[in-house]
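Dropping the structure in here first, questions after.
Only one protein chain is missing; all other protein chains are in place.
All chains are identified by letter, namely A, B and C, in their written order; residue positions are counted from 1 within each chain.
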Amino acid sequence: MFFASDNTSGAAPEVMAALLRANDGYARGYGADAIMDRVRAQVREIFEAPEAAVFLVASGTAANALALSIACPPWGAVFCHTQAHIAEDECGAPEFYTNGAKLVLVPGAHGRMTPESLAQTIARTGTGGVHGVQRGMVSITNVTEAGTAYTPAEVAALTAVARSHGLPAHLDGARFANALVATGVSPAAMTWQAGVDILSFGGTKNGLIGAEAVVIFDPAKAWEFELRRKRGGHLLSKHRYLSAQIEAYLTDGLWLRLAGQANAMGAALARGLTALPGVSLQHPAPANMLFPVWPMGTHARAEAMGAVYYQMPAPDGAEAARLVASWSTTDADVANLLAALSPR
Amino acid sequence: MFFASDNTSGAAPEVMAALLRANDGYARGYGADAIMDRVRAQVREIFEAPEAAVFLVASGTAANALALSIACPPWGAVFCHTQAHIAEDECGAPEFYTNGAKLVLVPGAHGRMTPESLAQTIARTGTGGVHGVQRGMVSITNVTEAGTAYTPAEVAALTAVARSHGLPAHLDGARFANALVATGVSPAAMTWQAGVDILSFGGTKNGLIGAEAVVIFDPAKAWEFELRRKRGGHLLSKHRYLSAQIEAYLTDGLWLRLAGQANAMGAALARGLTALPGVSLQHPAPANMLFPVWPMGTHARAEAMGAVYYQMPAPDGAEAARLVASWSTTDADVANLLAALSPR
Amino acid sequence: MFFASDNTSGAAPEVMAALLRANDGYARGYGADAIMDRVRAQVREIFEAPEAAVFLVASGTAANALALSIACPPWGAVFCHTQAHIAEDECGAPEFYTNGAKLVLVPGAHGRMTPESLAQTIARTGTGGVHGVQRGMVSITNVTEAGTAYTPAEVAALTAVARSHGLPAHLDGARFANALVATGVSPAAMTWQAGVDILSFGGTKNGLIGAEAVVIFDPAKAWEFELRRKRGGHLLSKHRYLSAQIEAYLTDGLWLRLAGQANAMGAALARGLTALPGVSLQHPAPANMLFPVWPMGTHARAEAMGAVYYQMPAPDGAEAARLVASWSTTDADVANLLAALSPR
Partner (left out) sequence: MFFASDNTSGAAPEVMAALLRANDGYARGYGADAIMDRVRAQVREIFEAPEAAVFLVASGTAANALALSIACPPWGAVFCHTQAHIAEDECGAPEFYTNGAKLVLVPGAHGRMTPESLAQTIARTGTGGVHGVQRGMVSITNVTEAGTAYTPAEVAALTAVARSHGLPAHLDGARFANALVATGVSPAAMTWQAGVDILSFGGTKNGLIGAEAVVIFDPAKAWEFELRRKRGGHLLSKHRYLSAQIEAYLTDGLWLRLAGQANAMGAALARGLTALPGVSLQHPAPANMLFPVWPMGTHARAEAMGAVYYQMPAPDGAEAARLVASWSTTDADVANLLAALSPR
């Protein structure tokens, strides 16, 4: 009953098999491996973006911080949601990689910025001439930190606000596959067709051992990205093992199948939870992450039964949790968790 | 006939097996996995350093840059050899992670600083009061970029110079196992007993897919290291796969066996090369890296036979190369390369 | 009728005279001038702090950013008011000098943090272990950006919250003299006796041409400050001209006389404004900065009469302004402004 995070899961068998295949013989290092050539072609095809630049790194924080660093100057503001991973969970990696850009927080219910809240925050920022930080870029997370998803139209509405100020848009897609499955749209529809300039395309949380792609739809800054990646220590010498993970991930739709399982388990959990007395969800849960509120005493009971998840701040007289399903969550896991949470 | 770099080799079978074992089930992320607990104990035992702090990252550049960043302030000088990897091959990662420290280059034959050249360089630096950069630290590479090795006594002589100025010492051990095998000494003898404060303990070049340990003998800066690692994007969420590599590496002496094979193949190559007419080695080659000079025309012949290696700047009328053997180099590989290089 | 900012005023005659005296003959550079020796002694005596380290720079942004950089690590949070100058008006200088620390904003009416709002913001920050930025320091502005002042007791209440978390406290005293005059307390009472560790002691806005002192009550970080000042380009070679300004400023209480005049003019303005029909002040105005709200049409009338000040966002159906008096504001200036603002 592991629902703490999708990154406590292992890797999918197809991925491990690909690693073993990749291990055979010699390969050129630093991204010049033959598998990476194929990965580049896969990503471009899947995203319908024949010019896109594609780079791999081993962590989501690296993907995000490097992506921001090529889009925002040191004196720029990165507009993002109050709860964004880049704001809350990366120990200042964005500030480090951008040499001191400022994250300016945009409020919004359920982890989502709205065009209005974004526009208002942008309007208040960058009005001080040379004295204040300048408007720099927008970063959108999908699936959000609240487990909700933006539709392409919602993403496009946010990037339209960005574009009206001449700002580029980044999408933090640590759970990009889950977002696509939740909304039923194509990779292109969710990204460049919706105005996204750079994507952190996550894999680690969805069945890899540690690999994320950065997809830069306008390749003008590709070389700068390469230099920043190297300089950040994120260009792996035995790069083939990153390539192999992503190749397996993108082959025969594995990535969407894995996310589909995670989301299905999320949905099953949502149905089960809301059927329990006194349990409700704080946010819509279209993907694999749920934020239930439940009666006092539930934590103790669940913990005694071996359930593993994060406890969250809760309203008075209640308890709250974050539950995350993954590609490896099973029907039995869900049933067991629901049993553990049920009053006796 | 792949002699371009030890990082073009794959991973050892024991390592892949460990990855597969590690993949089973759920594990806590971010270094809280049970394998990492065992790794920490292994490293401490092998280094006879029960207090040492041990952290894992996926690249050697990350290990080095993070190690420097906790030892040298932004206004400090890092004294290192002219050809050091940190100076030549990391695209400024040390400057980035230290927020602008200055690498001050120390000359020396065969890739080695001498106590005299180090002392002279230190003496010339940091004499300008507040106007110049301050003396910061010393970084030593073993095996060096020229393929030579320092003995513990030679390392101790350098760290003694450092210590006489109150400076800490870092050892870049991207090929640490090869250095130990070449000199026949213990990990403790080569590091803390020789005055080394922080070690970049390489694994990637010696049979892993991508894992390096940073060993901090005085753990006072361990928490700072953790924060800098996270902030650099180098704390991997599915950390167990780093742990598993290092655990396998350190189990039953695998790391030394792998380096022993690489060094043995280096020695065989050295014997064979120096037996060829007109071929000599530019540097002593006690480990797995050789820098031969040979007659004009040899490159063309070798390339035609499929030999892969780096060509190097050469004296007039000759050609030069860098040849690197690895854990996976075989007697046959050596024989084939020597045949390809031999005049017909 | 110049009420745009106290930095549009010139320098006091005593200051210009001191510059002329300082210009005579040769002087050692870079802070080794004899005048600086006297300044150091003056500051220590005035602050009753015989151990304090004292450094001069030419701008308030430099004073603040350098002060923060010795108190907060790159991965730290600087807690400050939402409207703090360091947050709004320094184009990211704090982030630049700290190598990416994060300013975490503390709400509060009238430009003032309260112990409660500070404690709550601190409590919410730094709870994510290695994943989030760490609690770093507190920065308090006095006189605040809203023109209000903290009493020593109020400062002490804030630094007590800081200290309960082990955090140092900085005071941005760009208008420190005005704050002392407004509250009638001693320099020591407002700073180290109230728990302040580092002070940006402003002079530029109060009758100098451009000089600010940084007073570090615990001198352990004095050498680091000197290096950071040099590295930031803020160690002036002909330092005597900074020294001379501050010496004149602190001689015979000039600094308090100048602030006394500014505050007196602020008070006169406040009395006059609130006597006008439909005019009120948005914040208490104990010092030299006022934020009136007045009827529509007043701006146009005042501008036509030659009044110079900043227009501010206002409630519907009204206009708002920022008015700043300075050491050089006269009774006639106040009378003229009030006449210009009065309905005819």
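Quick notes on this one:
Just so it is clear, a contact is a pair of C-beta atoms (placed from the backbone, for glycine too) under 8 Å apart; a residue touches a chain by one contact, two chains touch by 3 or more.
Keep in mind it's a predicted model, so treat the numbers as computed, not measured.
Seen in the complete assembly, the chain not on display touches A, B, C. Residues of subunit B that touch the chain left out of the display are 74-75, 88-92, 95-96, 98-103, 128, 130-133. Remark: the residues of subunit C touching the chain excluded from display are 2, 4-5, 7-11, 16, 19-20, 22-29, 57-66, 90-93, 96-97, 204-205, 208-210, 227, 230-238, 241, 308.
In the full complex, subunit A touches the omitted chain through residues 30, 73-75, 99-100, 130-131, 134, 224, 226-228, 230-231, 235.
Going forward, only the chains that are shown with their structure count from here on.
Averaging Cα coordinates per chain places subunit A and subunit C 42 Å apart. Distance between chain centres (mean CA atoms), subunit A to subunit B: 34 Å.
Note: centroid distance subunit B to subunit C, computed from Cα atoms, is 51 Å. Looking at subunit A, one finds that residues 90-92, 96 touch two or more other chains.
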